[in-house]
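Note that one protein chain is taken out, while the other chains of the complex remain in position.
We just call them A and B in the order they show up, numbering each chain from 1.
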Amino acid sequence: MSEETPAPLWEVFIRSKRGLSHNHVGSLHAPDAEMALRNARDVYTRRMEGVSIWVVPSAVITASSPDEKDSFFDPAADKPYRHPTFYSIPKEVQQL
Amino acid sequence: MRSSGQIDQGGAEGVPTGSPAAADPVADPREADFQALIDADQRIEPRDWMPDGYRKTLIRQIAQHAHSEIIGMQPEGNWITRAPSLRRKAILMAKVQDEAGHGLYLYCAAETLGVDRAELIDLLHQGRQKYSSIFNYPTLTWADVGAIGWLVDGAAITNQIPLCRCSFGPYARAMVRVCKEESFHQRQGFESLYTLSHGSPEQHEMAQDAVNRWWWPSIEMLGPPDTDSTHSAQSTAWGIKRFSNDALRQRFVDMVAPQAVVLGLTPPDPELRWNEQRGHYDFGEPDFEELRRVVGGDGPCNRQRAAHHLKAHEDGAWVREASAAYAAKHAATTAAA
Partner (left out) sequence: MTLVVAGAAAVYTLRIADDCLVLSHRLAQWSSWAPALEDDLALTNIALDLLGQARGMYARIAELDGTGRSEDDYAFLRGERAFVNCQLVEHENGDFATTMVRQLLCSTYQLAQWQALTASTDEQVAAVATKAVKETAYHRDLATDWTLRLGDGTDESHRRMEHALAALWPFTAELFESDAVTREVAALGVGPDPGDLRPEWDAYITRVLGDATLPAPEVSWRPTGGRQGLHTEAFGYMLAEMQHVHRSFPGVTW
């Protein structure tokens, strides 16, 4: 029982319709990419949820660390000039 | 999402060891940040620091939930080959299949906490992790399939909807998906039971008998009374549990009592009546002693369910091994090419 090596974990990304990007929907186990793709189809698109599937071995994903949260993401917080709402325009201009 | 090293790997017992700093959560300065996120109704994600107890509680609860989905395939699956119409056969197959899918989503949510599905399944086989008491009752007639859909799925949905807002992100997201897919489960059960109840006298009798047998176990599956519930206070503070067992039980009874009238079936509870003052239904005292017995392993089907799952798992070992061997062989070929 326990001696069995479990099949690796894969992350599943699905494009729900043309024009949208692939979104992470969950994960599953499979021994290789081909089976992972097939399993993703059988598990995650039973209700017409997708038109395209990506599977990625969970082990190859490099993720940012929550401990680096401050240095990674906070510096963006003080740059409001990157957003259109930062700018005032005269009322007469309807569209800009 | 996982990458190597960021989460604690499962210990020998299948329970994560946790980071050393978490040994004394009071002393850990990160605890305040963690609690602040929860109090702000933010989600905790797998790579966030979390108290050891939070991780352990979630692993236990999510695993138990996953096991319940998987073991829950058995009582209903018992009737797939005997479904009395092709339409009902298709519905039942799709429903039991959903339960496999839901178990899978939940195992994946648990795996983000650093345990492997295989470890959790071993713990199930060793009897060290539990599943819902309700699946230890037998399905004796076709009407049981309807009664399970109406009552058991009704109780499960009552329990699961608040979990969509659980503080742990992967669990909450899995539950959103589960609840969305399960929306047809209770309806199909109600429809099946309604058809039986309004069919021939024999069908009506079969439906009433099923409700007689499933009513109390469904009320009991929402857990022991609040006075006996051991994990509630901490789980509430951690945003894992949002309503007490008794509150959920009341909500469930309030939902199904009027539905029983529409079904034309009588719940086996002489004390069930609308209480104008409380704005809720009053109902009799569930037999929590029986619940304890069934959870403890002495329900009608505990041994049968466990043996079935173990046999399926062991019978499949050679398939999983062959599939892995094939993958390894071909990975080597591809690498050499």
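The rule is simple: contacts are C-beta pairs under 8 Å (C-beta built on N, C-alpha and C of every residue); 3 or more make two chains touch, one makes a residue touch a chain.
Quantities reported herein were computed from a predicted structural model and do not represent experimental measurements.
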Residue of B:A36, B:A90 or B:A233 touching the missing chain in the full complex: B:A90
Among B:Q74, B:T112, B:Q208 or B:Q250, residue touching the chain not depicted: B:Q74
Touch residues of chain B, complete complex, unshown partner: 70, 73-74, 77, 80-90, 93-94, 96-97, 100-101, 103-104, 107, 142, 192, 195-196, 199-200, 202-203, 308-309, 312, 315-323, 325-326, 329
Contact set of chain A toward the excluded chain (per top definition): 7, 28-30, 34-35, 38-39, 41-43, 46
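The rule is short, and it goes like this: only the chains that are shown with their structure count from here on.
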CA centroid of chain A to CA centroid of chain B, Å: 27
Interface residues, chain B side, partner chain A - complex: 1-4, 6, 45, 47-49, 97-98, 101, 104-105, 108, 111, 116-119, 122, 125, 173-174, 177, 181, 313-314, 317, 320-321, 323-324, 326-328, 330-331
Chain B contact footprint on chain A (complex, rising order): 1-2, 4-7, 9, 11, 24-29, 31-32, 35, 43, 46-47, 58-63, 65-66
